[in-house]
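== subunit A ==
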Amino acid sequence: GGGDSGSEDGGDDKLVLGFSQVGAESGWRTANTKSIQESAAAAGIELKFSDAQGKQENQISAIRSFITQKVDVIAFSPVVVSGWDAVLKEAKDAGIPVILTDRAVDSQDTSLYASFIGSDFVEEGKKAGEWLAKEYEGKSEPVNIVELQGTTGSAPALDRQKGFADVIAGNPNLKIVKSQTGDFKRADGKTVMETFLQSTPDIDVLYAHNDDMGLGAIEAIEAAGKKPGTDIKIITVDAVKDGMTALADGKINFIVECSPLLGPQLMELAKKVDAGETVEKRVLTKETTFTQEQAKTELPNRQY
Partner candidate 1 sequence: MGEQSPVLEMTGIRKVFPGVVALDGVDFRMFPGEVHALMGENGAGKSTLIKTLTGVYEIDGGEIRLGGVPVRISGPLQAQQAGVSTVYQEVNLCTNLSVAENIFIGREPRRFGKIQWGRMRRRAAELLARLDLDLDVSAPLSSYSLAIQQMVAIARAVDVEARVLILDEPTSSLDASEVEQLFRVMRQLKESGVAILFVSHFLDQIYEVSDRLTVLRNGQLIGEHRVEELSQVQLVEKMIGKELAALEDVEDKAQRNRERAAEATPVVEARGLGRTGAIAPYDLTIHEGEVVGLAGLLGSGRTELARLLFGADKADHGELTVSGKPVNLRNPQVAMKKGIAFSSENRRTEGIIGDLTVRENIILALQAARGWTRPIPRKKQDEIVDKYIKALQIRPADPERPVRNLSGGNQQKVLLARWLITEPKLLIIDEPTRGIDVGAKAEIQRLVAELSDGGMAVLFVSAELEEVLRLSHKIGVLRDRRLIEELENTAGVDADRIMQTIASGATS
Partner candidate 2 sequence: MSIFKNRLFWPAAILVVLLVINMFTSRQFVTVQDGHLFGTLIDILRNSAPLILVGLGMTLVISTGGIDLSVGSVMAISAAVACLLIQDLDDQNSVGPVLLIIGIAIVVSMLMGLWNGALVAIIGIQPIIATLILMVAGRGIAQLITDGQIINVQSGPYATIASGFFAALPVALLIAVAATALILLLTRRTALGLLLESVGGSPTASRLAGIGARRLTIMVYVVAGGLAGLAGLIYSANIKSADSISAGNLIELDAILAVVIGGTALVGGRFSIIGTVLGAVLIQTLAVTVVAIGIPSEANLLFKAVVVVALCLFQSPTLREKVFGRLTPRSAAGAEVTA
């Protein structure tokens, strides 16, 4: 049990959680940060928050700083899967349990962290692919798919691409004709889609690695005089409010949820870990998928 850090107002028994966030690269991420900050306050946990600005070196030094500051539990969303062994070992040696959120690490020694809570990007890609495969089940004409990838080399981009490609490989009619990065950005989604539309005849489906790029692409499709959701079917990942609105409006056809709201679950885990209870090694965030109909009912409840 911790408590040796002793924050001024909370007395000795207040749990101190050090959390290192990847960065603030999207609205999704901001919602994630907010969820963690709010639920920490609600759970009476003192949160030490650090933003790594997308850099692994920052994150490593933040974790080390948490060790120096003698926090009770460390949690972090790894920027990248590899390369955490050394710093995790340091935490272990200092007797501080670690929880991974949102993204996994590839350490062979799984005792280095207590638990991993978060979504599975490959799974998200698969869900998107499965919906598509079902949509075109039994049809024989070729389906032209264009893909808007996330930031080149980033874990979500790689995994969402992989999961999707794996599933649609089962149907030879489904073909990805163009695939290009839109850097997870709305503006880039728009410009890349403009070029797709110009250079690729007969696009049937757009698969975007996040809502923002999809929303940008919708602008481009509309400007080209086509109807998003009808002329071109659109699948995206995330299910942020803007995306859900578009889904409800019929401009997007299917969204795979990737929930940023893992704050409450994380706080619960942190308390358990600190108390020395055994916890599950892998906790999946509660996530689902949305069709246009589901979106209409869900939309009023969306906070982010």
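The definition used in the following text is that a residue touches a chain if its C-beta (ideal position, glycine included) is under 8 Å from a C-beta of that chain, and two chains touch if they have at least 3 such contacts; residues count from 1.
Basis for inclusion: all candidates are chains of the complex that A comes from, given by their letters.
In this text the structure is predicted, and so the values were computed from the model without any measurement.
Novice: In the complex, what candidate makes contact with subunit A, out of 1 or 2?
Specialist: Answer for subunit A: candidate 2.
Novice: Quick one: which bits of subunit A touch candidate 2 in the complex? Just the residue numbers, please.
Specialist: Touch list, subunit A to candidate 2: 24-27, 30-31, 33-34, 149, 152-153, 178-181, 183-188, 190-192, 194-196, 198-199, 201, 212, 215-216, 219, 223, 225, 242, 304.
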